[in-house]
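Removed from the display is one protein chain of the complex; every other protein chain stays in position.
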Amino acid sequence: MHEWSVADAIIRTVINWASENHVKEIVKVKVGIPSYSFLDLEILKEAFDTMKKDSVLDNAELDVEFKEPTFKCRNCGFTFTSSDVKDQLDSVRSEFGEEYPLHLMPALAPSFLKCPKCGSHDIITQTQDITIDGIEVKESGTTEAVS
Amino acid sequence: MHEWSVADAIIRTVINWASENHVKEIVKVKVGIPSYSFLDLEILKEAFDTMKKDSVLDNAELDVEFKEPTFKCRNCGFTFTSSDVKDQLDSVRSEFGEEYPLHLMPALAPSFLKCPKCGSHDIITQTQDITIDGIEVKESGTTEAVS
Amino acid sequence: MEPLRQLAKEKLDGKKVIAVMSAKGGVGKSIISSLLALSFSNVENTILIDMDIHTMATTKLFGFEGKLHDVGKDGIEPFKANSLGIVSLGGIVKDNYVLLPGGNNEEVMESLIAYTNMKNTKRIIFDLPPGLGDEVLVLERLTKYYPIVVTTPSKVSVKVVEYLVKYLSERNNKPLLAVNMSYFDCGKIVHPFGEIENVKSLSEKYN
Partner (left out) sequence: MEPLRQLAKEKLDGKKVIAVMSAKGGVGKSIISSLLALSFSNVENTILIDMDIHTMATTKLFGFEGKLHDVGKDGIEPFKANSLGIVSLGGIVKDNYVLLPGGNNEEVMESLIAYTNMKNTKRIIFDLPPGLGDEVLVLERLTKYYPIVVTTPSKVSVKVVEYLVKYLSERNNKPLLAVNMSYFDCGKIVHPFGEIENVKSLSEKYN
């Protein structure tokens, strides 16, 4: 159900942006989400479509890109992606169920992941949470606004 | 006198790199230093030339670029450089003298600087400390190794 | 564009916010914020949010260890202690430790605020961690708040806490100073961490 909060954050941000930029109608919102948050795309779109009603986003489409961020171990220098720690992610998900910590807060990743090479939690990653990567408006063609 | 420690850090890092890469002679080391650390170039070169003796850096030249990092205020969004806060930097330097906090630790900048627009300390900057931006070796022409 | 921050800001908009703070650890922030929150919850809908992401003391103080927050369409549902709502990272990570590089702290803190269901809530009380870092910067980015700075009367604590009082005064956000006069009654009243005199000069200096 966290998808509803994510949709809420997206909608409020885009409405705020539209207001500040005197935009009347938005056609598409492109968002980026880290793959390891395992957000459910169908629920996210349902939440978005429900909550966008009667706003500048009434006719907007949500375009979601699941991103595959790179992790870097600060202890040994090894770089990896979430597919390299699939077993760890599966283990955490089975412990918690759907609303698992990295679903709610991707920034918690270092607490739950260990470097596949040396076992350290000393991990950094660039992309951690939801991003708004583009907005298309009705009026004068395409406008890109990157977060 | 902090310049001696900076030279020490540079030399040890390059010697370590040379050893790992079986490099016998280094011709030039390029380093980057944030402008607001106010390191003294002459003292830095003197320290480098003194401490590099009898090593793979014996004939190496130190090439220093003083960088002008951009600061961003996370409170109001304003971006600025150290020339925009010259009065603040001068004030701190006069309080402390030569070995002022940002001379020793550029990462302390947010504690000593306020956003010129809103007064907040909520400031981030990309470049914070010394970087080794390039190494030239004698053997097979130019090798660039960026930190 | 920062969706997380936008949501956190809007969640707090119109709420009455208190931050129980100190630069020093173990002075009684969690004890005092809990007692304060319980009192306010008898008057109006109140949520206590534990921003100490490493200790998560609030779940331990209130007996919610091992429990997970429900997450609904309106967000993270606070635990209930009588009429008080409680939100803690402990209700998200259960009994796992939280070990993080500093760069990740602010996003976790912003998430805790952004994703909490604050519907019908009038007052938010933040229990802040020790230190002078992200917790102060994040709060300032998101909302106006009323600062309560906690100290014991020990000399070291008073000196450390002065950093925060000085900072808040510079930001024109004058705090209420709460002195934790934890005492011991063993025939006579004794104050193990010192006497009130240690605090008086701090009070006078910052009015």
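Per-chain numbering from 1; labels A, B and C assigned in written order.
In this text, a residue touches a chain if its C-beta (ideal position, glycine included) is under 8 Å from a C-beta of that chain, and two chains touch if they have at least 3 such contacts.
Fair warning: this is a prediction, and the values are worked out from it, not measured in the lab.
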Task: Chains shown that the absent chain touches, full complex - done: A, B, C
Task: Residue of C:10, C:110 or C:134 touching the missing chain in the full complex - done: C:134
Open item on the list: Among C:12, C:27 or C:81, exactly one should touch the missing chain; which is it?
Closed with: C:27
Open item on the list: Considering the complete complex, identify which of C:61, C:148 or C:178 is in touch with the unshown chain.
Closed with: C:61
Task: Absent-chain contact - pick from C:104, C:143 or C:198 - done: C:104
TODO: Please give every residue of subunit C in contact with the chain that is not shown.
DONE: 23-27, 30, 54-57, 60-61, 65, 97-106, 129-134, 136-137, 155-156, 159-160, 163-164, 166-167, 182, 184, 186-188, 190, 192
- [ ] Identify the residues of subunit A touching the omitted chain, counting contacts across the whole complex.
- [x] 74-75, 119-122
TODO: Kindly note down the residues of subunit B that lie in touch with the hidden chain.
DONE: 1-2, 4-6, 8-10, 12-14, 16-17, 47, 74, 95-96, 99, 101, 104-105, 107-112, 121-124, 128-132, 145-147
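Convention: only the chains that are shown with their structure count from here on.
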TODO: Averaged over CA atoms, how far is the centre of subunit A from the centre of subunit B? Could you give it in whole Å?
DONE: 36
- [ ] Starting from the mean Cα coordinates of subunit A and subunit C, work out the distance between those two points in Å.
- [x] 28
